[in-house]
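Got a structure for you, questions after.
A single protein chain has been omitted from the complex, and every remaining protein chain is retained in its original position.
Here is chain A:
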Amino acid sequence: MKKRKFGLLISSVVATGAILAACGTDEEKTDSKDTSNNNTGSETNTGSDDDFSIAMVTDVGGVDDKSFNQSAWEGVQQFGADNGLTKGDGGFDYLQSQSDADYNTNLNNLLRRDFDLVFGVGYMMADAIGEIANDNPNAMLALIDSADVTASNIANILFKEQEGAFLAGVVAASMSESGKIGFVGGVDIPVINRFHAGFVEGAEAVNPDIEIQVNYTGAFDDASKGKIAANSMFSSGVDIIFHAAGGTGNGVFSEAKERKAKDKDANVWVIGVDADQYAEGQVDDSTNITLTSMLKGVNSAVIDIATKAKNGEFPGGTTTVYGLAEDGVGLADSRGAIPQEVMDKVEEYKEKIASGEITVSEEKPKQ
């Protein structure tokens, strides 16, 4: 009995000690961090006009993923060029994440290197950004594609994918000869649902009777599934497919190209996503099956946020949404594939959406 009490006493003493010790170091830590951040703050303040430095952390995609990481990096580079910065400390830079575990390390690394504004690209970074923002209250952070984590020092950036997809729907419904169009999605998640919703609304705005086939393949990296989904749609008479499926979308392109290569007169088109996917649609020197691509202007959003932050108007704690009105989304150059009268129609809807006359739904439409 005595022994047990003694043990309890010892363990409670140790526990209290540990808790107190933790408190102590914690306080010290935050103190030191605060001062260091203040230092950097004052440094940038003194020379803020000419050396505002920015950096970004990619998600696992990397800066050449032909998608939003690449677009964000282009924005960072553009901002650097416009402001006479060089790559490296005090200018602009990026760190690539090989896995989810790298997000925190990479963000911390960049903050320690005294970058004034650090972007986290992709919704997968949300948790990491939240933690880092909590640990570094004076750091300026921006999170692209997510508003799940908010703090006074995080600027959230979202896009109205549905507005760009609406225009894609307008193009598809206007150009379809069979009256059947298709949508191939990656995983059934809110961001892909926004593409889906906009596409359906845009198509139905032009042609209420249009038949829209929808297929969520359940993967972003399985081109075979994309190919099978596209084959299924094309076989049943669909002539234009809009994909929002990342690497799975490659299969959509290869199916369409195969049909075009086999039969020059086949009426098959693909609308690309995120970046201009014209190169993916090249069948031979004279034929291309990419009708257009729905662009997501991550680069212009990055430049916009960075410029605001540089001018002392960092939109921390708020969510900035980029839609058609802000040129955050749009369609790529069709290189003549889309006739002028359809382009005029697109332009007309674009103005209606930008002015707020039409609001596009974000919710996945019911089948």
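Following the convention adopted for this analysis, a contact is a pair of C-beta atoms (placed from the backbone, for glycine too) under 8 Å apart; a residue touches a chain by one contact, two chains touch by 3 or more; residues count from 1.
In the analysis below, contacts and distances are computed from a predicted model.
Novice: Have a look at "2-oxoglutarate oxidoreductase subunit KorB", "Lipid II isoglutaminyl synthase (glutamine-hydrolyzing) subunit GatD", "Aspartate carbamoyltransferase" or "ABC transporter permease" and point out the UniProt protein name belonging to the hidden chain.
Specialist: Listed in its UniProt record, the absent chain's protein name reads "ABC transporter permease".
Novice: Quick one: which of A:124, A:228 or A:337 touches the chain that's been left out?
Specialist: A:228
Novice: Which of A:282, A:319 or A:361 touches the chain that is not shown?
Specialist: Counting the whole complex, the residue in contact with the absent chain is A:282.
Novice: For the chain that's not shown, point to the residue among A:71, A:136, A:215 or A:293 touching it.
Specialist: Touching the chain that is not displayed is residue A:215.
Novice: Tell me where the left-out chain touches chain A, residue by residue.
Specialist: Contact residues on chain A toward the absent chain are 61-66, 215-229, 231-232, 235-236, 247, 250-251, 253-254, 257-258, 261-262, 279-280, 282, 284.
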